[in-house]
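Every protein chain of the complex appears in place save one, which is left out.
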Amino acid sequence: MNWLIDLFILTLVIVCAIAAISVRDLLSTAILFGAYSFMMCLLWAIMGAVDVAFTEASVGAGVSTVFFVAAVFRTTRRTKD
Amino acid sequence: MRYIGLFIVILCGALLLYATQDFPAWGDPNSPASSHVSPHYIQKSIEETSVPNLVTSVLADYRSFDTMFETTVIFCAGLACLLLLRTFIQERGNWYYRHIPTEVTLHIKDARRIPKDIKDFERIDTLWVPYDLIIKTVCRICIPFIQLFAFYVVAHGDFSPGGGFQGGVIFGASLILLAIAFDLRTAIERLDEFKLGVLSALGVFLYAGIGMLCMILGGSFLDYSQLSKIFPVDPVHIRALGMLGVEIGVGISVMAVMAIIYINIASEGRQDEGL
Amino acid sequence: MHEFFMEIVDKYNYWLYIILMMIGLYAMIVKNNLIKKLVGMNIFQTAIILFYISIGYKEDATLPIIVNAHGVHSPEELAINTAEYINPLPHVLMLTAIVVSVATLGVALALSVKVYQQYKTLEEDEIRMRIRESSL
Partner (left out) sequence: MSAYPALVITIPLLATFVGTGCYWLNRKLCYPVALLGLAGSLYTSVCLLIKVMAKGSIGHYHAGWTPPWGIEYRVDLLNSFVLVIIGSVALINLVASYLNIEQEMSEKSGIFYPLYLLFVTGLSGVVITGDLFNLYVLLEVTSLSAYALIAMGSKDRAPLASLNYVFIGVIGASFFLLGTGYLYIMTGSLNMVNVGALLPELYSSQAILVGFVFCIIGVWIKMAFFPLHVWLPNAYTYAPIAASRVIAPLMTKAMVYVMIRLMLTVFRPEYIYAVLDLQNVIVWLSCLAIVAGAVMALAQKNVMKMLTYIIVSEIGYMVGGAWLGNQAGMTGSVLHILNDALMTFCLFLAVGNIGVLGKGFRLDSLQGIFQKMPVTMACFVLGGLSIIGVPPTCGFFSKWYLLNGAIQAGHYAFLVALLLSSLVNVILFFRIFEIGFFEPMSHGHTYAHQSGGAIQEAPISMLVPLILVSFGLLVVGLYSGLIVQQIIVPFLT
């Protein structure tokens, strides 16, 4: 059962990573990156690295995403690839 | 470029995969990584530092020097954002004011402004959207609890997951939430650039200062047990207290820097309006 | 061949990080948009963090927080078995690495905002075109 959850999250991590770099809108990229970070945080929590997961939840999924959104707000959403 | 990139990436992947065969089995408790240095931390942490959260004790005591530079990295990023983006030149742009009783918006050109002490007018962003009551109210209720949680995370880092860094980020996130839910000026009024700048330096200074104090007292850098010479606590327990002091420093610094980075990116360094 | 395959299946966490690292590196090298490159950079860094966390993992072990430590004054009261707790050292290192990555991200975003102010675009080829135009 445990490995099923594991596998599910692993797939989601990879899907989010690929989606984040291939979607053609920078705001979506930022949000997908947030999702990626959150999935990563779950993965680490499963592996027992609670402190790291905690940090990643607050930094990766929280503050980094906000930074990205702020930067996209100040620049542009347009992207060619 | 695409093919060169693909080639490099596949080369790296192949190299790493090649090395993976040699690794100890996954989750093996007898692998070198788990049997050489780390058992000491697990066995002795309580005895030597009286902190049950091993990550905190390694982070803030055994490898505290790393952590000082980790905080310095963050501080450096804050300074860098300030240096790169901050502009002091006010553009002769268009400013918008709202007359609160009548809800009429005034458009004022050439950077003239309505005096601050007239309460009937409030400045609004160029890309202003009408206030959303729900978001504002919910945020107003949430923010104190978020900040309280941040303090808890810092203070309870010795016993449960958490510590200065996470607490600082959460506190900084509460400031960012304030800026997003209301507007940037509201957040800056609460903690202006002067306070943030001084706090960011003060936090790391606290860390390095504790380290220096230990050195002055005759130990090596960051050797908290020396602090027991001036505080009436035994040398083992003082380590836990030293860690707490250090974590508070980290928290202050990280909080300030997160706010500095956000404010400067969101306002392109003008610090008047933004996301 | 079969043995090699089994080897890989046994260590699936190790090759997951390789895949993520390849994705991140690919984005950093090939993508044209600066923000995309930054996302790739962060994926690359998290992949390395995942690798370190995998080093620290132990089968059948619990979180690196000593249980029942509240109120214990003499360490002899606690019998600590090393195999029961996950290796804390990689976690500590990775906390630092996460912090470094967010600091780098902040600086890089500030730089890309500055680049945008200058060239009004985030696409690398367009920027290169502008530079060529202005130097002519």
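Note that the chains are named A, B and C in the order they appear, and that numbering of residues resets to 1 at the start of each chain.
Note that in this section a residue touches a chain if its C-beta (ideal position, glycine included) is under 8 Å from a C-beta of that chain, and two chains touch if they have at least 3 such contacts.
Quick caveat, the model's predicted, so the values are computed rather than measured.
Participant: Among the chains present, which touch the one that was left out?
Facilitator: Visible chains that the missing one touches: B, C.
Participant: Sort through B:L79, B:I108, B:I143 or B:L191 and give me the one touching the missing partner chain.
Facilitator: Result: among the candidates, B:L79 touches the missing chain.
Participant: For the chain left out of this view, which of B:V37, B:V104 or B:I135 touches it?
Facilitator: Result: among the candidates, B:V37 touches the missing chain.
Participant: Touching the hidden chain in the full complex, which residues of chain C are there? Just list them.
Facilitator: Those residues of chain C that touch the unshown chain are 25, 28, 34, 37, 41, 44-45, 48, 51-52, 55, 90, 93, 96-97, 100, 103-104, 107-108, 111-112, 114-115, 118-119, 127, 131, 134.
Participant: Across the whole complex, list the residues on chain B that are touched by the chain not included here.
Facilitator: 15-16, 18-24, 31-38, 40-41, 61-66, 69-70, 72-73, 75-77, 79-80, 82-84, 86, 88, 194, 197-198, 200-202, 204-205, 208-209, 211-212, 215, 219-225
Following the convention adopted for this analysis, only the chains that are shown with their structure count from here on.
Participant: Think of each chain as a node with edges to the chains it touches; is that a line, ring, star, complete or other?
Facilitator: Graph shape here is complete: every pair of chains touches.
Participant: Nearest whole angstrom, what separates the Cα centre of chain B from the Cα centre of chain C?
Facilitator: So the centroids are 18 Å from each other.
Participant: Pull out every residue in chain B that's touching 2 or more other chains.
Facilitator: In chain B, the residues touching two or more other chains are 53, 55, 161, 165, 261, 265, 268.
Participant: Residues touching two or more other chains, restricted to chain A: which are they?
Facilitator: In chain A, the residues touching two or more other chains are 50-51, 55, 59, 63, 67, 70-71, 74.
Participant: Please give the residue numbers of chain A that touch chain C in the complex, ascending.
Facilitator: Interface residues on chain A, with respect to chain C: 10, 13-14, 17-18, 20-21, 26, 29-30, 33, 36-37, 40, 43-44, 47-52, 55-56, 59-60, 63-64, 67-68, 70-72, 74-76, 78-81.
Participant: Considering the complex alone, what residue numbers of chain A touch chain B?
Facilitator: 50-51, 53-55, 58-59, 62-63, 66-67, 69-71, 73-74
Participant: What does chain B use to touch chain C in their complex?
Facilitator: 1-2, 4-6, 8-10, 12-13, 16-17, 20-21, 23, 25-29, 31, 33-34, 37-39, 41-43, 45-47, 52-55, 58-59, 63, 66-67, 70-71, 73-74, 76-78, 80-81, 84-85, 159-161, 165, 261, 264-265, 268
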